[in-house]
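Read the structure below first, then the notes.
The complex appears here minus one protein chain, its other protein chains still in place.
Right, chain A next:
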């Protein structure tokens, strides 16, 4: 051992000296990875928490109990009980009368206006329906639960705070005092919000519902399914089982892969230019929406179906061909039955994507304010995600709640569809 060698640090010492640092960086790296996963999970949690905590209250609606006297003098002064007379009668007057009876001390014009505004404008229509269904009600007095105005609803549910200065809220002090009296008399109650599920859109949050948008979505998806299901299957089967290897087929494959990554709004432009401008299909119709979404989901379905076909081992085909089946028979009777669950999974996932898609529908005008429930694929309609977009834009406080509730419904549908796809895959998946 000479002097030089002993003074020079040994490699093993260098390594040992660097070990704590290396182990520390190992730990740091590892925790960064864990933290990123936790962050993703947290995002999901915050998202769901926000939506659910804002939205669950929309499934209930505040109702007010009124003692309504179906006054014959007001509804049917001539006593004819004719439907036209009944349908145009002053039902708002009934509500005003019963409110005045609850608060006889309210006399000034201004205060009366404030009092009447506590009840939803939809209450009069409800009374009308009751009377039209059963004209025998006229002349009787009944206890009726009618929805309150959205501002009152927000106050009762605690979304609007009482301790803000009067100038900064929509409800006056005197109105809140009335409401407190009503609450003390147990005339106000939260009930299940059926209107939200059976009504179309409305400017009044307490009357707005998702049924119209949901029907629009259903019609759109039916069109999408009818088109993309057979075309997607046929394309996948051809490309995977029959197509020769040549430039033309390569072109088709590159095309499909590219279409899968084209932004959805571009498909909307296609729909606008081709179907609405060139072929003059009706605007806002589920037919056009379905066509556009079909083009958009086709690549997804094709790619998933090809994957399913690819996973069927060649031995199946060869066995079929070996006993004398034609290629078509081998595919139809032996490959397809094994690939169908996987292909259907692809279709369901494609449909789920189409259900959540908004941007292309905005382009083709499915974004209008539509009160009527669409009854076929040519009626003007919106779709559920578009309804969410429209409500999210509305200034009323109550629409925040409705938007979140509509999102919960939409996510519910998506959850069911995806769960179905997963079950299908789990149940029929073959491991070769």
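Everything that follows uses one rule, which is that contacts are C-beta pairs under 8 Å (C-beta built on N, C-alpha and C of every residue); 3 or more make two chains touch, one makes a residue touch a chain; residues count from 1.
Quick note on the criterion: contacts and distances are computed from a predicted model.
Looking at the choices "Fe-S cluster assembly protein SufD", "Phosphate transport system permease protein", "Sarcosine oxidase subunit beta family protein" or "Branched chain amino acid ABC transporter substrate-binding protein", the name in the UniProt record of the chain not drawn here is "Phosphate transport system permease protein". The omitted chain makes contact with just one of the residues A:202, A:311 or A:418: A:418.
Contact with the chain that does not appear here is found for just one residue of A:252, A:316 or A:338, A:252. When the whole complex is considered, the residue among A:58, A:370 or A:407 that touches the unshown chain is A:407. Taking the whole complex into account, chain A touches the unshown chain at residues 15, 22-23, 25-26, 29-30, 32-37, 39-41, 43-44, 46-47, 50-51, 54, 230-231, 234-235, 237-239, 242-243, 251-252, 254-259, 261-267, 269-270, 272-274, 277-278, 295, 298-299, 302, 326, 328, 352, 355-359, 362-363, 365, 367, 376, 385-386, 388-389, 392-393, 400, 403-404, 407, 410-411, 414, 418.
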